[in-house]
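With one protein chain removed, the remaining protein chains of the complex are shown where they sit.
A, B, C and D are the chain letters, set down in written order, and residue numbers restart from 1 in every chain.
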Amino acid sequence: MKIKRLQILFISILLLGYPLLVGFSSYFIYVAGLFIIYAIMAMSLNLLTGFGGQISIGHAAFLAIGAYTTAILTLKLGLPFWLNLPLSGVITAIVGFLIGLPAVRLSGHFLAIATLAFGLAIPEIMLKWEGLTGGFAGLFIEKPSLFSSDTSFYYFTTVIALIITWLILNLLKGNFGRAFVAIRESEIAAEAMGVNVSLYKTLMFSISAFFTGIAGSLYAYFVGFISPHDFNMNISLIVLAMIVLGGLASITGSILGAFILTIIPQVADRFPGFTITITGAALILTILFLPNGLISLFNYKWKRKKTENKQLSLEG
Amino acid sequence: MLLELKKVTVSFGGLTAVNNLDLQVDEGMIFAIIGPNGAGKTTILNCISRFYTPCSGQISFKGENLLTKKTHKVLASGISRSFQNVELFSKMTVLDNLLVGLHPSLKSSLLSNAFKTKKNKQEEEAAKEIAFEILELFDLKHHANEEVRNLPFGIQKMIDIGRAIISKPKLLLLDEPVAGMNIEETKKNAELITRLRDEFGITILMIEHDMSLVMNISDRIAVMDFGKKIAEGTVTEVQNNPKVIEAYLGEVQEDVGT
Amino acid sequence: ACGGTNSSTTSTKNAKEKSSVKNSQGVTDDEILIGGWVPQSGPAAQWGILAEVYQSYFNKVNADGGVNGRKLKYIAIDDEYQPSKTVAAAKKLVEQEKVFAILGTTGTAHNKAVKPYLTQKGIPVVAVASGDSAFVKPAVKNYFALQTNYDIEARIFSTYANKELKAKSVGIFYQNDDYGIVYRDAAVEELNKLGIKVAAQESYNPTDVDFSAQALSMKKASPDVVFLFASPKPAASFLKEFDKIGGSAERMLTYTSADSTMIDLAGADVMEGVLSTTWVKSLKDKDNPLIKEYVDQISKDIPKQDPNSVFMRSAWAYAQVLVEGLKRSGDNLTWENFIKQMETLKDWDGSLAYNVTYTSDYRYGQTSVKISQFKGGELVDISDVIKYEP
Amino acid sequence: MAGQIIIGGLAAGSLYALAALGLILIFKTSDIVNFAQGEMAMLITFISFTFLTVTKLPYFVSFLLSLVIAFIFGMAVERIFMRPVQKAPILNQIILTFGLYMVFRGVAGIIWGYTPVGFPEALPNKHFNYVGITITINQIFIFVVTTILMLGFYLFFKHTKIGLAMRASSQNIATAKLMGIGVSSVFTRTWGISAILGGIAGILIAPVTFLDPNMMGEVGIKAFAAAILGGFTSLPGAIVGGLLIGVFEGLIAGYVSSELKSVFVFALIILVLYVKPTGILGEKITKKV
Partner (left out) sequence: MLELKQISAFYGNIQALDRISIQIPEGSIVTLLGANGAGKSSTLKVISQLLPIKSGTMVYKNEDISNLEPNEIVKRRIIHCPENRQVFPKLTVEENLIIGSYLRRDKDQIKKDLSDIFSYFPILKERLKQYASTLSGGEQQMLAIGRALMGNPKVLLLDEPSLGLAPIIVNQIFEIIQEINRKGTSILLVEQNANLALRIADYGYILENGRIGLEGRAEFLRNNDEISKYYLGGKSHAANLY
C-alpha cells in the first residue's frame, strides 16, 4: 500500500512539474496530455479486465461515446464544459450498463467477441449517423474558455486524472473492489458469499465505461477534433496491451503501460514504416522478459510472486 | 425445525442424482450426511445453497421457501457454505477472502466507497475487526496478509470455513471439511466445528467421509445411496445398520491400529 | 529511404546575412527543412510511398545543386492514419523540428484536424494530398492545394457521361467515407442538373472484401454508366464481380485508381474499356526529358515500385510545386514571401502537373483532367485537357 | 437476386471459415487466441508469391513449398516467442500475439511495400451459370478445401490419441505432462500445422482480397467472429459460423444497408451468444462445486 502511494505521489509531482521541464512546448504537452488520457482509459480497463476479470477488446468505443457526447453536447446544445464532462461519463456509463447486460452471460473469449463487436460497431454507427456526428468529416471542439490554452487544459486533465486515480484506488480497496476481484477469482464462491455476480459485472462495465467516457470527453477537448478514425479496433487493442504491458491488476502498471505505448510511437515515428514494427517489438520483448508486466520491475513483492505463479500455472 | 427438504429430486439428463429425498435438520444440531461416492450428497448441498434447482420438491429454511431465492440471496438469509474442493479467491489475501464473506452486510454505497467517506471507513474498520476475530479463532492471524494460493491445503480449508462463518450464519453447510487433513488436524477441526455450534449457535449440516469425525461429533446422521436416503438416526443406529455397512462402511477391519 | 536524422535548425554558422530579411524557421544558409506526415502503417499505409517519392525528388534537386544553393531536407512522420497522432505530428513538425513548410500530407479528416492549428501558425501547407474542398473553399492564406478537387472531378465525370457517353442513367459505387461521399454528393447534384437518372448508389466500407451484393444491385439497376468513387482494391474487386455476373455498362474510375495496378488486380479483360481521368501526365512521352528524369530518379531511389503508379506521379508533382515556390522566393525565405511567390504561378506546367494556378483567393492549383481509357492492358489518354472552373 | 446473394455469401463465408481453422487449432490446444494468425497467413502468401514471380515456379509447386516453409515458420514462432511465456497468464500470451501481429505486418510492409498486387487463382477462372446464378470454380474449390480440412481435423481430434493429447494439453499442462504427453512438442507442432492452415487460407484468399500486408485485416476479424459464433472449440462450428456470417452479411448488404452490414453481423452474434453463450456448436461445460 505504502509503495503504491509513493509511486502515485511521485507520478503526480512529475506530471504537475512537467510543463516547466519541457518549456511549455505545446507538442510535448500535447503528447503528455494524450498519455494522461490513455492512462485514465487504461486504469478503467484494468478495473474491468485486470481486477474484474472481464475482458474487453472494444474499449475504444467507450472513449468514442465519451468524446462524441461532449462534442455533440457542445456543438448542438451549447452546453458548458463543466456539464459536458460529467454528462459524457454518465452517458457512456449508461451504454456500458447496456453492454454489460448481455455480457453478464458471457465469459472469456465469448465476452471478448461481444466487446469486439461493440468496438467495431460504434465507429460504423457514428459514420452512418452523419447528421449528428459529421460522419467521416468529424467534429471540431474548442477547449473551454476557462482552460483555453494547451497548458491550462493539460493541468485540468492532470487534476481530473489524479482524482480518478484516487477514486479507483478507493473503490478497489473497499467492498466493491473486493467483490470485483472475487468475481474474477471464482464466480461460484463470490455468488455463494452473496455477491450478485450479474449486477456487479454490469456495475463494473458501467464504472469502467464512466471513467473511459470522461477520458473521451477530455480527449475531445484536448485533440480538438474527433472522427471515427480515432476509435478503431487498434486503439482498443493498444489499450489492452497497455494494461498487460504495465501489469494486470495494477494501477501503477496501467499508468506505466499507457506511458510506454504513448511514447513509443512518438519516438518511432521518425523511422517511417517502422512504427508498428517497433511498437510490436517493444510489446513482445516486454512480455518475454517481464511476463507479469513492467510493474514487476518496481515491486519487490511481485518478484517472488512471479516464480510462484509459474509453478501455479503448472498445476492448471 | 430449521431446514426441511421435501421430496427433492434432482436429475442431470438421464441421471437422477437425488431421488425424492426428505430431510429435516433441527436447530443446534450437527447433522451429517454420509453415503457412497456419487450418492448425491454434494448435489443436495448445491440445492440448498441454490446453485442447483431441483426438478421437483421443496426446500424451506426457517419456514421460508428457499427455492424462490437467488443464489446470492442465500447467505443473507442465514445459510453459508464451504466447498468440497476449496473454492477460495486464490490471488486475494486471507484477510480479503474473509472480508468477501461479509459482503452482504456491508452497506456503504458505491459513492461512499469511491469517496472513502467516514462512514465507509468506519464500516471497513469494523469489518476488519470481525475478520481478525475469526483469524484469531482459527489461529491464522499470522497469515492475514498472505495470498491464499501460497498456503498449504489444510490452511486453505480452514480459510474456506472461516469465510463461511464470518457472516454468522444460522446454518453452515460443510462439504468434506477434513478431507486431505491428517488425524491431528482432523481433531482440531472437530473441536472447531463443535465450538461453532456451541459458542456461535450455528447449526451444521456436513458431508464427510472421515468416520472419525462424523461418528465423534454428529448428533444425527443421514445415509444416502443412489440419491435416496437409506437410513437416518443417531451415530449408533447408523453404525450398526447392515444396509449402511454394506453400502458404505464396509466390514470393520479387525487389525486397524494394532 | 527518407527522413533526416536530426535537424539543428538554429544553426547560425557563418551567417552571411544574404539579405536584410530574417528568414522564417527551417531555413539556414545551406538548408531548407520540409516536413509532413504520411501513414506508413495502419489501414492506409499504401500512402506511405508518397514520402519516399518526396525524398526522391529532393534527392534530385539536391544533386542538381539545391534551391538557390540550399539543400532540401525532408522529415516524414508516420501518423498511422489516426487524427490524434496527426495533431501530434503537426505540432512536432512546427514546434520541435521547426520546418519551413508542410508538404503533401494525407487524409482528409487528418488534414482537417490540424487545419485550425496550422492556419493559426501560418506555416505554408503545400499540396494537401486530398481533393476535399475544405482546403480550397474558401481560400486559406497558407494552404495550397494541387490535385484536382474531388468535387470538380465528379462534375467532369457527369458532364462526360452526358456528352460523350450519352448516358440516360448512372449508377454510383462509392466508398463510405470522406473520400467517396464528397464525390457522390457532387455527382448526384451534377447529374440531377443534367437530368440524368441516378439509378443506383451502392456504398461499401473501406475494409470490406466482399462486394457481390453491391455488384448485384448495380447490375439489377442496369445503368448506362457506372461511376466508381473507390480506391484501387475495392474498385478492382467490384469490377471483377460485376464482370463475373455479367454486368455491362460504361465504367468510370477516379484518378486515384488510374494506373496499371488496376490491371494487375482486376485483370486486363475486366479492365478493357474502363474509363478514367488523370490529373498528372502519363509517362507515355518517354522522350520528354522531364519524364525521363522522373523515371530515372524513381527507378534509382525506389526500384521496387513501378514509376507508373498514380500515387508516385502525384507525389512528384506535389514536391515539384513546392520547390517551384521556393525557387521563386529566392533568398527571401519568409512564409510571407513564399506565399506571395506561390501566387505568381499562372498556368504553370511541371514535369507531371500542368495548368497550375494560384491567386490570393484561388487555391485549387489544378482543375483540369484528361480522360483516359484502359485498352489492351494499358491506360491511354483519349481526350484533351478538360478544364472545369469552380 | 437472393439466390446469387446467398451464393456470394457462402463464398465469402467459406473464406472466413477457412481462415478460422488455424485459429481454432491453436485455441483448442493452448487456449490462446492468436491475433497473429492472419498476419502469418499473409507472410506465407507473400512467400508463395515470391516463388511464383521471382523464381517463376509453377503454382502448385510454390503452393506446396510455401506450406513447408509455413510449417517451419509456425514452429519457430512457437519456440521463440510462445514457449518462454507458456506459464504467464493467458491474456499476456494473447497480447504477445498482438505484438507479433504488429511486427509481422510491419515487416511485410518494409519488405514488400503496401501496394496491393494481384494473386493468381488456384484453378482456371471459369464460372457456371445456373438459373441466373453465377458461381466460379474457385469458389467451389475453396468451399471443398475448407470442408475437407475441417472434417479431417475434426476426425483427427475426435479419434486419434494425438488429437486427444492436444485437447488435454489445453486443459492442464502439468497433468498432461504426467500422461507422458510431450506438451512442448505438441504445442510446437500445433503452431506449425496452424501456420500451414493459415498458408492455405492466405493463398486461397489472396486472389479475392489481393495481396498486401493488410490483406487479412477484415477477413481475420470475420474469421474470429465465425469461430466464436460456432463455439470456438468446434471445427464444424467454424464452417457453420463462417457461412452464416457470409450469407447474413450478403443479405443485409443486398436488402438493408451495405455500410451497416458489419454492425448487423455483430448484432446477430451478440444475439446468438445471448441465447447460447457458448456459441452455436459450443458445448457448455459446467464447473461443479
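Rule of thumb we're sticking to: contacts are C-beta pairs under 8 Å (C-beta built on N, C-alpha and C of every residue); 3 or more make two chains touch, one makes a residue touch a chain.
Remember, it's a predicted structure, so these values are computed and weren't measured experimentally.
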{"item": "Touching the absent chain when the full complex is considered, from D:Gly132, D:Gly152 or D:Gly182", "value": "D:Gly182"}
{"item": "Contact set of chain B toward the excluded chain (per top definition)", "value": "12, 34-39, 41-42, 84-85, 152-155, 176, 179-185, 187, 209, 211-212, 215-216, 239, 247-250, 252-253, 255-258"}
{"item": "For chain D, the residues touching the chain missing from this view", "value": "161, 164-165, 167-168, 171-172, 174-184, 285-288"}
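What we mean here is this: only the chains that are shown with their structure count from here on.
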{"item": "Separation of chain B from chain D, taking each centre as the mean of its C-alpha atoms, in whole Å", "value": "47"}
{"item": "For chain A paired with chain B, centre-to-centre distance based on mean C-alpha positions, whole Å", "value": "41"}
{"item": "Distance between the centres, which are taken as Cα means, of chain D and chain C, whole angstrom", "value": "37"}
{"item": "Two or more partner chains touched - positions in chain D", "value": "105-106, 109, 259, 262, 289"}
{"item": "Residues of chain B engaged with two or more neighbouring chains", "value": "51, 83, 87"}
{"item": "Chain A - residues contacting chain B, complex", "value": "167, 170-171, 174-179, 181-182, 185-186, 188-197, 203, 207, 305, 308, 312"}
{"item": "Partner chain A, residues of chain B touching it in the complex", "value": "49, 51, 70-76, 80-81, 83, 87-92, 96, 99-101, 103-104, 106, 108, 110, 113-116, 120, 123-124, 127, 147, 149-150, 163, 167"}
{"item": "Chain C partner contacts - residues on chain A that touch it in the complex", "value": "25-27, 30-31, 34, 124, 127, 135-138, 140, 219, 223-227, 229-230, 232, 234-235, 265-266, 268-277"}
